[in-house]
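Some chains have been omitted; the remaining ones sit where they do in the full complex.
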């Protein structure tokens, strides 16, 4: 009963406060630990649509003769996102992590999330065609990252980042060895194939393009050795490529396995501690 | 002795009932927990043959002049599968999981398995050449899935689906990051290569085709960068591609390892519990 | 002292018996649990050289004008392997696993290893140019497998085969799903690209070639979609290809991890049991 008294103000709360709180809950993904609020679901769909429009606008066969439609779409998306930005600024006063009130608003305004949001509405605001404006519009894709703050994704993020971080030295070493192998095979192929195909293997930087395309097992087919010795060296490079892909995969697999086990153990301990308290 | 009395009816069972029960046992894969009944082995072979016939029929050098043979094959397969469908409908009355009798038959008729079976005999029944009929015939391949109900495969299914399900958020995040990388590299290559190769990099959607083919390490070779900066960016994309393949592989490896361990622990506990009861 | 008496015959052993025993020890890889006997090392090198000669003989730019050299090499290799075969037949009488004496010789003669050895000397013996004789000579490569009987490799074989066998159902299911995806994407591309590229996508079997080359991420570049819809479908196929490669890799990684742990546990138990006995 005491708790209820403390929570509920004695005077009825003004409707503005209630609206602001509801707005904050609707817009902040962390406020919905288990799911996605309706407002955020609509916003996510709008962001994807805005990015798709910016992507499609660059394709002449789509945009030619439809400049007006894309212009209107842009105005629409910018208006919605600008309105959302203002709402979020207003509602951020309810954010308990930033202190609340105007202080919370200003602190939010200088956060990376808010800057990304501001950049996302900037292009159409600036209206000056200096830089390719679709580039700025693609920044909107970054806004989808906001969804990653959702409770269900935060564990996944921490698992992945923990796994990669715990093996950063192994991964850096593997990348280093990979570059040594790339440079070595490029140098060898330059020596062997250079005189025969000067356009494609006439220098180490040119042979590096072949080495990267081969070791990543992409193999476009624009460059490949033609001499016998070049093919033998390329065969060894190909085998090294399999190993260079297998090693980081194996390291990451082991790291993910460890991180998942650690998470499970922490959860079990948390549950046991909670059980001890309950008992 | 009591058990035997209970199982065997006092009056001799009519032959129809015995035949229906035998048919049910022959056709239901779950009834043979350890192996594949002869009837189901023959049916699986017929399904594969029917799919192969539908596939081969689309190849003009094979089907030209052999339309009659393919037509007869189709009539044969449809007749066999229609007969099997009727038998199964009749025998489904013995299915203890669906309640038995006509009730089981109707419940089976609206199950996905029965609808797939019905679709598999539909094409030749309809006989009207509205849609490409071989498309419907390919549905027969789905019928092979029925074999997956076999006891020995059910554990494999549950292991695989459990592993993928337990890491669904990690896999979705990886896919999300993969799409961010794809879109970013497509945008960069569009900016760099677009003016040089307008046909291939002249818009972001066109550059996306290159990005997908590169990041999945397929590398058809129909599109590749030609400028120096484009090649440098493509080399970084190639390295990102190796990471984007390594991450889900590592996540799945760890998940399969966990799922297999959980299965083993459950089996051991089941065996221990069984041992306690026996003692 | 009793043991020494029992081991050493009272009369001095005839030199033939000693030679036979030494020959058996020199030729049987299992007799040298830790390393490779000198005779087997030489034979392994000869097998590799014989295979290399058979491979090089098919290359016209190498073999033209050198038919005599290759013929002499062939006579040399066959003589050596025939001599080795006779020696092995004679020495096999010492094999304790086959019972010893003539009985062991005949049992060895019908074993797969002996048949492979016989096939390896057959080509030059037959001398009739019915089939391409180099094909039979390549069988010699199989003889290198004999080295796998070495103690240090037997554990590796059992680890690999145990890991693959323990997940055979998961791997078969993955292969099955892979074929479903292959056939589905081939059918879709046949429908979409067939009218545009009838030579390459004009039938499902032709589209299957594209699907296999794409899903295995090889991407020769001889076949690729050209329509927009075809490229979109191919992009999804490419993503599926990444998953279809990640799944078996993950399953095998988990299986190798389990198998290695089981081996370690067995070794520890064996050591503990041995320790108990010693105490």
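Which chain is which? They are A, B and C, in the order written, and residues in each are numbered from 1.
As a convention for this text, contacts are C-beta pairs under 8 Å (C-beta built on N, C-alpha and C of every residue); 3 or more make two chains touch, one makes a residue touch a chain.
These numbers were taken from a predicted model, which means no experiment stands behind them.
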Identical protein chains in the complete assembly, only 3 of which are shown: 4
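Heads up, the rule we're going with is that only the chains that are shown with their structure count from here on.
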Option reproducing the contacts of B-C, where over half of them reappear, out of A-C or A-B: A-B
Distance between chain centroids, defined by C-alpha means - subunit A, subunit B (Å): 32
Averaged-CA centre spacing for the pair subunit C and subunit A, given as whole angstrom: 45
Per-residue multi-chain contacts in subunit C, two or more chains: 217-221, 249-250, 253, 257
Residue numbers on subunit B that touch subunit C, as the complex places them: 51, 55-56, 58-60, 62, 132, 134-135, 138, 141, 144, 148, 152-153, 155-157, 159-160, 163, 175, 208-209, 212-213, 216-222, 244-245, 248-257, 260-261
Touching residues on subunit C, where the partner in the complex is subunit A: 217-221, 249-250, 253, 257
Footprint of subunit A on subunit B - complex, ascending: 169-170, 172-174, 176, 180, 183, 187, 190-191, 202-206, 208, 214, 217-221, 224, 231, 234-235, 238-239, 241-243, 245-247, 249-251, 253-255, 257-258
